[in-house]
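Just one protein chain is left out here, and the rest sit where they should.
Moving on, here comes chain A:
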Amino acid sequence: MEKKSFAEGEWLYEIGPKNNFFSLNLSEVWRYRDLLMLFVKRDVVTVYKQTILGPLWYLIQPLFTSIIFTIIFNNVAGIDTGNVPSFLFNLSGIIVWNYFTSCLNETSDTFKKNAAIFGKVYFPRIILPMSIVITNLVKLGIQLFIFVCFYIFYLFKGMNSELNWTLLFFPFLVLVMGLLGLGLGMIISSMVTKYRDLTFLVSFGVQLLMYVSAVMYPMSLLKEKLPELGWLIEYNPLAYVVETSRYLLLGEGSISTGGLLYTIIVSILLFFLGLVVFNKTEKNFIDTV
C-alpha cells in the first residue's frame, strides 16, 4: 500500500456538528459522479422491468391525458387554443408540466425513501435528488420525441406553424424548471424528515397548482375571463415556464420578458434556499426520520 506523507495538522477530512452555510462540496460530488450515473441508470431501467410495453408507458400517460384534456377543455368547455391544434397545445403543456411535477414529487421524498441506505453509508446526499432530475430529463426527452412526431403529423395535415429560432432557448427553460423542482423538492424533503405534514400538502397541492399554471389554457385567457384572479397566474413562476415553453415549441401565446426574469430569479433563489436547508438537514436527519 502506498504511504502518503501528510504535513502536520493536515487532515483528509473533519467531521463536526455543523456544516458551513454553503458547504455544497462540489469536488466531492464530482468524485461520486459514477454513482450519480448509476442511480440514473437504475431508475430508468428498473421502473418498467417486467412490463411488456416497457418505456412505452412513458408515452402513454401524456398521450391519454392530452386526449382527455382536449375532449373536456377544448371540445366540451370550448377553450380556444388559437392556430394550434388543441391536442398539440395540451400535449406540450402536459409534457413540460410532468417534468416539473416528477422532479418535485420524487425529490421531496428523498430522505424518507432512502433512509435505509442513508442510515448505513455516507455519500453526498445531494447525489440522489440530482439523479432524479437527470432521470426525468431522460423521460422528458422520450416524451418530446413523441411530441415531435405529432408535430410533423399536424404539419402534413396543414397546420401552419414555423419553427422559431427561440426554440434554442428551450434547454435553458428546462434547466429553470429543473432548478425549481429540485429547489422546492429539497426544501420539502428536508422538512418531511421530522414532520410528515407536508407530504399530504404536496400530493394534492401539486394537482391544484396545475390549474393555475396555464397548462390547459393560454395565460391570456385566464387574465381576460377572471381579471380579479389574474394575480394567481402573475405570481406563479410555473405559469411563465409553461407558457414560454409553449411559445418556443409552437409559436403560440406570448413571451413576457419581465415574467421570465421573475421566474428565473425565483428559481435560483429557491434552489439555493433548498441547498442550504438540505445541507443543514443531511447531517442529522437519520436521527429523526
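Methods note: a contact is a pair of C-beta atoms (placed from the backbone, for glycine too) under 8 Å apart; a residue touches a chain by one contact, two chains touch by 3 or more; residues count from 1.
Simple rule for what comes next: contacts and distances are computed from a predicted model.
A.B. asks: Of the candidate names "Lipopolysaccharide transport system ATP-binding protein", "Oxidoreductase", "Sarcosine oxidase subunit alpha family protein" or "M56 family metallopeptidase", which one corresponds to the UniProt protein name of the undepicted chain?
C.D. replies: Options "Lipopolysaccharide transport system ATP-binding protein", "Oxidoreductase", "Sarcosine oxidase subunit alpha family protein" or "M56 family metallopeptidase" considered; the missing chain's recorded name is "Lipopolysaccharide transport system ATP-binding protein".
A.B. asks: Of A:Leu53, A:Ile117, A:Leu201 or A:Ile265, which one is in contact with the hidden chain?
C.D. replies: In the complete complex, the chain left out is touched by residue A:Ile117.
A.B. asks: Considering the whole complex, which of A:Tyr13, A:Phe156 or A:Phe200 touches the chain not shown?
C.D. replies: Once the missing chain is taken into account, the touching residue is A:Tyr13.
A.B. asks: May I ask which residue of A:Leu38, A:Ile72 or A:Cys149 touches the chain that does not appear here?
C.D. replies: Checking each option in A:Leu38, A:Ile72 or A:Cys149, the one touching the absent chain turns out to be A:Leu38.
A.B. asks: Hey, which chain A residues sit against the chain that's not shown?
C.D. replies: 1, 5-18, 31-32, 34-35, 38-39, 41-42, 45-46, 49-50, 116-123, 194-195, 283-284, 286-288
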